[in-house]
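Questions regarding the structure given below will be posed in turn.
Every protein chain but one is kept in place in this view of the complex.
Here the chain labels run A, B, C and D in written order, and each chain numbers its own residues starting at 1.
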Amino acid sequence: ACSSGEASTSSEGGDVRKVKVAYDMASKPISWLDDNGNATGYDVEIMKLVDELLPEYEFEYVGTTSDDLLIGVEQGKFQVGVKNTFWTEERTEKFIFPKEFLGLSSAGLVLKKENEHIKSLEDFATAEYSLAPIAANNAQYTVIDEYNKANPNNPVKLDAGDAFTVDVIQWVNEGRVDGGVIIEGPFQKQVLDETGPYYNLKDEVVYNEFAVIKTWPLFNKKEQEFADAYDKAIKQLQEEKKTNELSTEFYGRDLFEVLDQVER
Amino acid sequence: MLTINEIHKSFGKNEILKGVDLTIDKGDVVVILGPSGSGKTTLLRCINFLEKADSGMATFGELQVNLHDASKKDIHNIRQKTAFVFQNYNLFNNKTALENVTEGLVIGRKIHKTKATDIGKKALDKVGLSDKYNSYPSQLSGGQQQRVGIARAVALNPDIILFDEPTSALDPELVGEVLTVMKNIANEGTTMLVVTHEMSFAKDVANRVIFMDGGVVVEEGTPHDIFISPKEERTKKFLKRVLPEDYTFYI
Amino acid sequence: MLTINEIHKSFGKNEILKGVDLTIDKGDVVVILGPSGSGKTTLLRCINFLEKADSGMATFGELQVNLHDASKKDIHNIRQKTAFVFQNYNLFNNKTALENVTEGLVIGRKIHKTKATDIGKKALDKVGLSDKYNSYPSQLSGGQQQRVGIARAVALNPDIILFDEPTSALDPELVGEVLTVMKNIANEGTTMLVVTHEMSFAKDVANRVIFMDGGVVVEEGTPHDIFISPKEERTKKFLKRVLPEDYTFYI
Amino acid sequence: MSEGLNYTFLIDTFFIALSGVPITLLVTVVALLIALPLGFLLALTRINQVPVLNWFSRIYVSFVRGTPIIIQIFIVYASVPLILSLFFERYNININVYDINPIWYAFIVFSFSTTAILIEVFRSALSTVNKGQLEAAQSVGLSNFQAYLRIVIPQALVVALPNICTATVNLIKATSLGYAMSLQEITLKAKVAANVGYNYVEAYIDIFLVYIILCSLVEYGFKLYEKRLRRYKYVSA
Partner (left out) sequence: MHNMEKYFDVSYIWNSLPILLPFLKVTFVVAGLSIIFGTFFGLILAMMKLGKSKIAQKIANFYITILRCTPSIVLLFLVYYGVPALAENFGLYLHDLNTAVFVVITFTLQFAAIMAEVIRSAYESIEKGQFEAAVSVGLSPFQAYRRIIFPQALVVALPNFGNGLIALLQEGSLAYTIGLIDIVGKANLIIAANYNTHALEIFIALALVYWILSILIEKFFGKLEKVFSKGKHTINTN
């Protein structure tokens, strides 16, 4: 472990296992590569804390794209990957989901002020509004897709697209689409933060949460032991309220307060 | 029938034609001789407006045209009265022999297709290519291609046919067939203006020979005048070069 | 000096050379005539191993070589004793005139560069190109290029120079300069085997003329024998075609 | 792959990828329909040195050849709506820019880039047709326009065809970047299918196969057509 206090871990010799933790380097504030070339973000910082609690492991953070992260973990190039992943049935065939989740993510709709009354995906679908495209490998896509499967009579119009060509807030504000799915954290940083690039739009667009969702680290299929170790550590962190602190730091809100309402 | 007056033409600073005059009567076969670069090709091209002269007049029967700023209509008219046979044939590569001949008739002259085909076949028969109607240029020998070129010119039934070294791109053995065709056409009374190095043709067929050098007409006369008793020094020198004394060997 | 025996060569199913024999003595100038496709070029190319014959022997003084399966060394040896002048010159486009001439000396024969340059300059002087040492082929006229081609051959000081229609790609006016150069070289006693259509050259310079047709030697003899009193019907027919009676005009 | 391939998924997704072919072809065909005539006209402006247009097409070609198509896509996708809405606003045109189907962006981007490529193709093809052909046509009384239409263009086309084929294949390949603008083509469809169970490797193998089949067929078609067009070049005996 990258233990700050202990002088040397090398004395423990071969017991320390190096593992690669992949993170999506372009997914601020969940995980990203900052200007100084360091990995950071909610998911990454949690993993750093986990590392501290696991002396028998030493984490190395590898920034990559979201496609690569998934395939890399599956193939064993990385032992674990974090990218705000939601749980789906199919994914359990390819990855180990540990028992304990990593964090919480508030997913919501960005809407124009005048559409403030749209509170849920049902409302959105009933109004027959258009939705900004979502990258196919983004967990948000899965969420909407699952909603559509569950509500075949009232589906949301869903398009796949690419991550950096879609600027959700801009698109909604200028009317290119009626709404977009966004995670609360980025919305906070872009619109509500005084230094945010879209602070000027704070009175024109709103964020309406429709779900708070658990996010998970993905472990390679052979890493059951590692996943178990992770479970132990994260439990301790949750008890120490470390997760709450980081949630507030990166998402501007302690999502663990609403944990009891979380459905998935 | 065709008169050319004071034609001038420069390329950049090079004056190539320095005032050439020319008169051709109906039925004339005029041969132009001259060293390379003397402006023979340029003269022919100016007459057919493939090159725009700097100044000069052309008179075609009734029709008088300024060679420098002729209207589109005049150009079209003159091109209807003339035909050009190119040194390297310039057959339309994407058309058969017959289509090569009829193209100008059908598209340029708006003659009905069946009639044009008729004319075209006759023209090809005349040059001895009755069996090549549907061959593409790439399937013909050089001599055959040039004969198609001649047929294409003849079919247009022009007042005058301009030939620019029609045999100089041919293998020596193929020259004969083309010259024979040209002789036949001349004997039918077609008016022809021919740039050639073939002295035998000049001697046998031409009724007038013009010797050009440095962009001017140096001397003109009957073949006998020019070949046997040239007056100008330049003419003598040129003939000596192209007709080496060695030829006396073949008595 | 050079004897060729029973050379055979086919391209696919086409038999082009059907057993040709040839003897050339030192100092001979032999001219090969024949219609297009008769195998003249192929014969020359086989002698120089630019084409591999199907069978046949070549005897070069002491050296006897099978033309079909000569060793690399034999090929190299024969190429040292021969030089080739090509119809379309084939000068090295990326080399100056002088470099064209010295290339074979410096690289092929390992002659020291200064010496080679000396030889090269002399060869170019001999063909009248003293002022063109440093010109690239693209800066030379066809006649000049062919003279460089001849200089390149002469500089190698070969036992025999093979010429394949050296003037047929030239404008009529440029033919003379190349023929003059060839005559001079012949007069110096160089052994030459020349394929050409230039009858004047054959008559003036050759001491033997060979007439080929259909892949065999039809007739051979002195120029006088062949031109004035050919024996074979095929020879007569061919000469009639390439020497039209019209030439009598230039007495 | 360490887990082995999921063959059922591989086969199912192949057909999903295949279902993107019509969109890919539609974009390709529309882009070619726009680019062929436009490229030809602009090539003529270059050859005939038409003052302003000549310069315009030079810069245009230089830009398109000089920048990656993915970046062109990014730029067009981000800027065209802004520019259009500005334009509509100014002239009070009552069209909602954002009702425009993403396929229109694909039409714009790919016509834009293909035109530039074809300008160069036609320019070099036209210059291979001997000037004598044009002169011969004029000398038998064809007008300039007729001469181009009947003699020059058919010959230039034969020379250009292999390059047009290359441009077409490149165009088809480039549409795989259409994912960046939500174009429902081969790549995006397969990737969406892969997202459910993260079967990316299988999806990419399918995409690979579909492109190979598609492009080989297109190349084969061009070869056949070329053979027909070239018939005048074959020497029969």
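Throughout what follows, a residue touches a chain if its C-beta (ideal position, glycine included) is under 8 Å from a C-beta of that chain, and two chains touch if they have at least 3 such contacts.
Everything numeric here is computed off the predicted structure, so don't read it as measured data.
Here the chain not displayed is in touch, across the complete complex, with A, C, D. Checked against the full complex, the one of A:L53, A:V80, A:I169 or A:L255 touching the unshown chain is A:I169. Of the candidate positions D:I11, D:L33, D:I47 or D:L82, contact with the hidden chain is made by D:L82.
Among A:G76, A:P155 or A:G252, the one in contact with the hidden chain is A:G76.
Of the listed residues C:S10, C:N90, C:S168 or C:N184, the one in contact with the hidden chain in the full complex is C:N90.
From the options C:K52, C:H76 or C:H224, the residue with contact to the unseen chain in the full assembly is C:H76.
Within the complete assembly, residues 1-2, 62-63, 65-72, 74-75, 78-79, 82, 85-86, 166, 169, 173-174, 176-177, 187, 200-201, 204-205, 207-208, 211-212, 214-216, 219 of chain D touch the chain that is not shown.
Taking the complete complex into account, residues 48-50, 76, 79-80, 82-84, 86, 88, 90-96, 103-104, 107-109, 135-140, 152-153, 156 of chain C touch the chain not shown. Those residues of chain A that touch the chain absent from the view are 25-28, 32-35, 63-65, 67-68, 71-72, 75-77, 163-170, 173-174, 186, 189-190, 196-198, 200.
The rule is simple: only the chains that are shown with their structure count from here on.
The centroid of the Cα atoms in chain B and the matching centroid in chain D are 47 Å apart. Applying the touch definition to all chain combinations yields A-D, B-C, B-D.
Listing the residues of chain A that touch chain D in their complex gives 67, 70-71, 74-76, 88, 90-91, 93-95, 130, 133, 136-137, 141-142, 145, 159-162, 164-165, 167, 174-177, 221. On chain C, the positions that touch chain B within their shared complex are 35-36, 168, 171-173, 176, 197, 199-200, 203-204, 227, 241-244, 246-251. Across the interface of their complex, chain B is touched by residues 130, 132-133, 135-143, 146, 150-151, 154-155, 158, 231-237 of chain D.
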